[in-house]
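A protein chain is absent from this complex, but the other protein chains hold their places.
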Amino acid sequence: MTAPAIELKGISKAFGPVQANKDISISVQPGTIHGIIGENGAGKSTLMSILYGFYKADAGEIFIKGQKTLIPDSQAAIRAGIGMVFQHFKLVENFTVLENIILGAEHGAMLNSSLSNARKELKHLAEEYGLNVDPDEVIENLSVGHQQRVEILKALYRKAEILILDEPTGVLTPAEADQLFRILDRLREEGKTIILITHKLREIMEFTDTVSVMRRGEMTATVKTSETSPEHLAELMVGRKVLLRVDKKPAEPSETVLDIKGLRVVDEAGVERVKGIDLTVRAGEIVGIAGVAGNGQSELLEVLGGFADGTGEITMNGTALPLTGHGADGQARRAAGISHVPEDRQREGLIMEFAAWENTVFGYHHSPEIQNGILMDNNGIYTEAEAKMQRFDVRPPDPKLAAKNFSGGNQQKIVLAREIERNPDLLLIGQPTRGVDIGAIEFIHQQVVNLRDQGKAILLVSVELEEILSLADRVVVMFDGHITGERVASQTNEKELGLLMAGITDTSAVANGNGGNENSTQEVHADG
Amino acid sequence: EPALIFDLGGKFDKSFNEAAFGGATRWAEETGNTFREIELQSEAQREQALRRFAEAGANPIVMTGFAFGNVLSEVAPDYPDTKFAIIDMVVDAPNVRSVVFNEHEGSYLVGMMAAQASKSGTVGFIGGMDIPLIRKFACGYVQGVKAVNPDATVIQNMTGTTPAAWNDPVKGSELTKAQIAQGADVVYAAAGGTGVGVLQTAADEGILSVGVDSNQNHLHSGKVLTSMMKRVDNAVYEAMTAGVDLETGFNVMGVANGGIDYAMDEHNAALVSADMKASVDGAKEKIASGELAVHDYMSDNTCPVE
Amino acid sequence: MDKMPKWADIVLIPLISLFLAAFFSALVILAIGENPIAALKLMVDGALMRSAGWGYTLYYATNFIFTGLAVSVAFHARLFNIGGEGQAMLGGLGVALACLYIDWPHWSLAILGASVGAACFGALWALIPAYLQAKRGSHIVITTIMFNFIAAAILNYVLVELLRPVGAMDPASAKFPEAVHLPTFQDMFSTEGSKLFRGAPANVTFFLALLACLVVWVLIWKTRLGYEIRAFGESETAAKYAGISPVRITVIAMLISGALAGMMSVNTTMGESERLILNSTEGAGFIGIAVALMGRNHPFGVLLAAILFGFLYQGGAELALWTSIPRELIVVIQALVILFTGALDNMVREPLEKLFIAMRRRNA
Partner (left out) sequence: MDFLTLLQVLDTSVRLATPLLLACLAGLYSERSGVVDIGLEGKMLAAAFFSAAVAFYSGNAWVGLLAGVGASVALAVVHGLASITFRGNQLISGVAINFLAAGMTVLVAQSWFRQGGRTPPLEGDARFNPIELPFAIGPTDAAAADRPLSQLIAEAGPLQQFYSELISGHSSLVYLALLTVPFTWWLLFRTRFGLRLRAVGENPAAVDTAGVSVVWLRYAAVLLCGVLCGVAGAYLSSALQAGFVKDMTAGRGFIALAALIFAKWRPVYALWACLLFGLFQALELRPDIIENVIGLKVQVQLLGALPYILTVVILAGFVGKAIPPKASAEPYIKER
């Protein structure tokens, strides 16, 4: 066996009190694609960033092609032939593609020669790998998929032999993702080594040679892909057997609670994100909205939740809701009986520096029952918070602790406790289990179903198809601001939804199948 | 032990405050005694400085500048055993000596001098803060200029409207350049520390300047025509010499009693011809004898000439 | 888990920063050839060992309480109000107008009226930057700096052209009528036998400042508005989610901040000079930044820090009076305090955090 392309030994890294990587060792053979999976916060990005010299490890050694290599900064990593495409792209938005490519890899002190060199080289790379981008276009005008190409080109321009991709498909349509994997295959054929971080077991099973699983900062296993199964990987990830389906009775929807007609939303940059959609949610049902992130679902929730303006018509229990101005803010929505578990609990749902008890009234701080004359009834809020935290099994059940000091799952429980216990007519719930462990997922799903069974309307947005399929009664798919299809959850599958998510409305080829885990051979070219 | 409080321009403004310092130093050197002093940095310090010195037993306490007027009239009654002397302002209290100067008379003299030295027939005046006191300087100056050359043009500028105008040499310098550009070839600065910039620029640009308060002829030897001397130094010296026996009340210093004069020394000897000196000295005598009355702007807040 | 216990954050770090500032100040005094110990002794004697010294210390402290509270209220909404100086200047105008043009029967009514005038003018001067920040995204730091200059120009114009009595030399308004004279500490605490606080400018406004501390404390930690201000300050996106209008909070927080800054002028203009003068603020608006930073934006901390700065101010004046150390020494000390407690905070914090984490690991 040849020397491994990469070998990490005993890598540890702490961020303050958080131990992100604990004594991690791993080795990757040249010319292979190596997958890394793990829950959110498991330490995957941290590990790769250490390899790329972005973070400094507290302990451990790195060997490249058998040679012990010190990687104190990214310059060293680049010299060692490592390239990385970060989860959040590292591009200068108002520079051109060309300028981004040469940044840090210029030839000489003058720009002119660097630019013309790079232009030639880029043309060459584009031909070789089919990585076409206009070198003179400014990054902010490019689609996410094209921005990712620029990142890959940056690595190739620097002659990377080892390419790290951190969750590259999270922002891509299925078609774009397919194209990406074709490129990765090319690179593997050329003998390059690829490390792929992803949450999608399907991608691991399809494209990788070996796979490592991380959990709570530790490397729990490294296995040959051919010798494992998705169920096994899931178990390795969370540390115990995983229940995939939610236990629930069939829905008994009654009257319409929410009725949306011709809704349009323009974001702050002036881009239209929701392009006229019609949607109803009835009492006693869960409507799930599926779609690749960034196709207008978030904006839809924001308008309903009262923190973005829109145009069109929305009625709630028969009365029209204003879509702009003071009457359309979060306070007005809450008064109208809408509760909202936001997609991003840390940036939206909670004030991280506030204590848990203060967070349990966030958004409802004007409610008369928590006022004491002109002051807030802080003692009452505290007592009630303690009880809420008991009921929702928040750990530790200490209301004085700042929200930032709870784990992701427990933070989510605080938000849920607050929103569900208001007993709303309509619950908006975005990405309810993002970064939440499986035990908490079960609990959260159960709470949502209970609310439905009390006859409440629920609108669920999630990028996890599995979650949509198991929780929702009815599924609506959004693509590019439009609704591309609506299906009954029990009568569709991931494959069909995947096509709808790419904007392809003709799904006859895959409709009514169940499972949807079989490898697809169908080529989809939704984007040019 | 006497005390001396300088106004915001600071002890080394090369003019008003420095003159006061000179008088105090002369007294200290001659008597071998010491005096307390402080340079104010802020308005709120005025009262504090007065009270602290009075409580510490300083007597008399001399202060320079009209801005003390308000504060002194409040503080003086609290310390009836302490004598105060204030320059440039009248404060009516039994233990205060108020010293004011006939600046218009001196300005008249240097105005005559300037008009005679000017080749272009245009002379300039740069004042500090735009207050009646400085207009009094300007008015006297213009009267002097017109007395020699009724057709002469006098360009007048004030540096500003706030105390910062006493200490803005950059602006003084630019104002001088502007006046030079308009043809002025003699400028008179009555602007405290700002005058440093005026005199500097005049010297740089090769025209003549007229100093104020102290004898500023030496600052740019051969380039300062003369200086309007306001003998603040004498006033301070006399107050300190009198000590606790300081005579209180209203005290006017003018050409007649030597409180106001113009400066002649080796630095400007070459610039002032015998004729010029003779005519100015003539006017000086007339003013002293009361034969010539220079209009005082502050008497009615108007000036008969422009 | 927090990186550090709370007491370390709010007591230990400011103390260490203060110590560093004091250390460097001592070096500066040494460098200009004076004795730091003697200087300190002179400052303590002059500022704390006599009742009149306290009278000055508390007079200055009153100013700094108001400006410190002003900075901290804005800072709870994460708005950096550098405009305290300009707001206080215009607050002075409000005081002057209230005192000059209204016939007050008694000082107690006058102080209320003047406070309202000061607060309104100060708030007005904060309103425009606040509105521009909220609606047009103009950076409030830059706009408030600009507004300081514009306020100075306005005050200059008003004093020179409008309020200056005919024939007066200083750019200052007329003296206020006797009826609005505020009781000074001397008036309040002197007895027949002993004259306390003789000549010192401290006056009833100090108690108004204490009241302001209490009100701000209640406002920030006990009311809905305070809750919203703090929530908005911690996270604007979360505030939007909760239906807290960023525009409204930005404007309200700045109005309160401007009003507090403006009220400083009740102390200087009504309590001390008894007429409106140019530059009565004397940089107190900026000192508010240091006071708020040191006081960790808590009214009680602000009170302590304000008294500390009052001491520095009075001590500095004493230094200038009896030694050749210029009063600017205080400006240097103030700069060092801002530098160490504000800008170089992490220099102290990071090693401490590491220390506490290491200690916790060892205990675990």
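Order of writing sets the chain letters: A, B and C. Residues in each chain are counted from 1.
The definition used in the following text is that a residue touches a chain if its C-beta (ideal position, glycine included) is under 8 Å from a C-beta of that chain, and two chains touch if they have at least 3 such contacts.
It should be emphasised that the depicted structure is a prediction, and the values quoted were computed from it without experimental measurement.
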In the full complex, displayed partners of the excluded chain: A, B, C
Which of A:Ile102, A:Val449 or A:Val463 contacts the chain that the document leaves out: A:Ile102
Absent-chain contact - pick from C:Ala39, C:Ile229 or C:Leu329: C:Leu329
Listed residues C:Thr62, C:Gln87, C:Ser115 or C:Asn156, member touching the removed chain: C:Asn156
Sites on chain A contacted by the missing partner chain, in the whole complex: 15-16, 52-55, 73-78, 84, 86, 90-95, 99-100, 102-106, 108-112, 114, 154
Hidden partner chain, residues of chain B it touches: 10-13, 39, 119-120, 157, 160-161, 167-171, 173-175, 177-178, 180-181, 183, 185, 193, 196-197, 200, 204-207, 219
Residues belonging to chain C that touch the chain removed from view: 28, 31-33, 80, 82, 128, 132, 136-139, 141-143, 145-147, 149-150, 153-154, 156-157, 160-161, 286, 289, 293, 324-326, 328-336, 338-339, 342-347, 350
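As a convention for this text, only the chains that are shown with their structure count from here on.
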Greatest separation from chain A - chain, by CA centre: B
Euclidean distance of C-alpha centroids - chain A vs chain B, Å: 78
Where chain B and chain C are represented by their mean Cα positions, the distance between them in whole Å: 38
Where chain C touches two or more other chains at once, by residue number: none
Chain A, residues touching no fewer than two other chains: none
Chain C residues within the chain B interface of the complex: 52, 56, 156, 160, 166-167, 169-172, 175, 198-199, 201, 268, 272-273, 275, 277-280, 282, 317-318, 320-321, 326-328
Chain B residues touching chain C - in the complex, by the definition given at the top: 38-39, 41-45, 47-49, 51-53, 55, 66-67, 70, 75, 78, 130-133, 161-163, 301
Sites on chain C touched by chain A in the complex: 1-3, 218, 222-224, 227-228, 230-231, 234-235, 237-238, 240-245, 353, 357, 360
